[in-house]
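Apart from one protein chain that is not included, each protein chain of the complex appears where it belongs.
Let's look at subunit A:
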Amino acid sequence: MANVLVVAEHLDGKLRKVTLPTITFASQAAALTGGEVHVLVLGNGVDAVAGEVAKYGVSKVHYANSPVFENYLAETYAPAVVKAAQAIGATVVAAPSSTTGKDLLPRVAARLDAGMVSDAIAVFDDGGIKFRRPLWAGNVLTTVEVVTPVKVVSVRTTDFEAPAEGDAASVEAFDAGVAASETAEFVSFDQVKSERPELTDAAVVVAGGRGLKSGENFQMIMDLADTLGGAVGASRAAVDSGYAPNDWQIGQTGKVVAPDLYFAVAISGAIQHLAGMKGSKTIVAINKDADAPIFQVADFGLVGDAFEIVPALTEKLKSIV
């Protein structure tokens, strides 16, 4: 059977939302391969996560609880994914193009003697199964084919909708039979706790650039984001200058976001930044430089001083939203 295996992601005992668009990708791929969508959940105490993911129109969920999977390590997860893929006869293995997916899947691909597609934005049949993916910071789209029987794909989750909930699929324990790694150890995960929505899930993103001149000045970006219930992002220049933490970075080398509304404040719009936000539905640019490239992609642009515009905009929006 030419099934599709999705590797689920979870955090703090809950399914990570990036798994859902990955299931949509998998359903589209399964329609082409004529197989079923199976989901693999690895962890320690992931019964609830398995139950949660079972509601999203998949055929079967396999879960493995083991102290070995307590914390994510490519060295222990990769052999488990390989075993599951072989057990269910998967010809496509997919995961979100998150940092975990990017770390894990190439290792899985090598072990399955499979070609891998990174950041797939579409899957379709064109004389065989084909994928579309961006390169050169999103300035080029390519159509690629994987010539190996098994295809491994990381999915750019901003390009697929989440599936609707439906009848729960069957959930089965899976014996991965993986021993602890002797060459790799998890030490710690320092989570950035935030009241704000996760950057890649948020409907509104407000991002600041180097033009803000200091970390303190990011406060007005946060105020605008909080007024709209949005997430806060930053350009690479702002992160490099130490104004914003690295996990706020949007762009080719950071996160890819596609919210309904994106505010680029004091961001010039370098190619590498545009790669991370060009898919946003509505883009607003606020910049004092009328020639800034960001205005070429913005639906609405306001030329002026961000230090005056943003607080005034936030005040006016408070009475509206």
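Simple rule for what comes next: contacts are C-beta pairs under 8 Å (C-beta built on N, C-alpha and C of every residue); 3 or more make two chains touch, one makes a residue touch a chain; residues count from 1.
To be clear about the criterion, contacts and distances are computed from a predicted model.
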Missing subunit (named according to UniProt) among the choices "Electron transfer flavoprotein subunit beta", "1,2-phenylacetyl-CoA epoxidase subunit A", "Na(+)/H(+) antiporter subunit B" or "Protocatechuate 3,4-dioxygenase": "Electron transfer flavoprotein subunit beta"
Contacting the left-out chain in the complete assembly, out of A:Ala2, A:Ala137 or A:Met222: A:Ala137
Residue among A:Gly51, A:Gly89 or A:Pro106 touching the omitted chain: A:Pro106
Interface residues of subunit A (partner: the chain not displayed): 11, 73-75, 78, 98-100, 102-107, 109-111, 114-119, 130, 134-148, 181-192, 198, 200, 204, 236, 239-240, 246-247, 252-253, 255, 260-261, 270-272, 278, 281-284, 290, 295-303, 309, 312-313, 316-317, 320-321
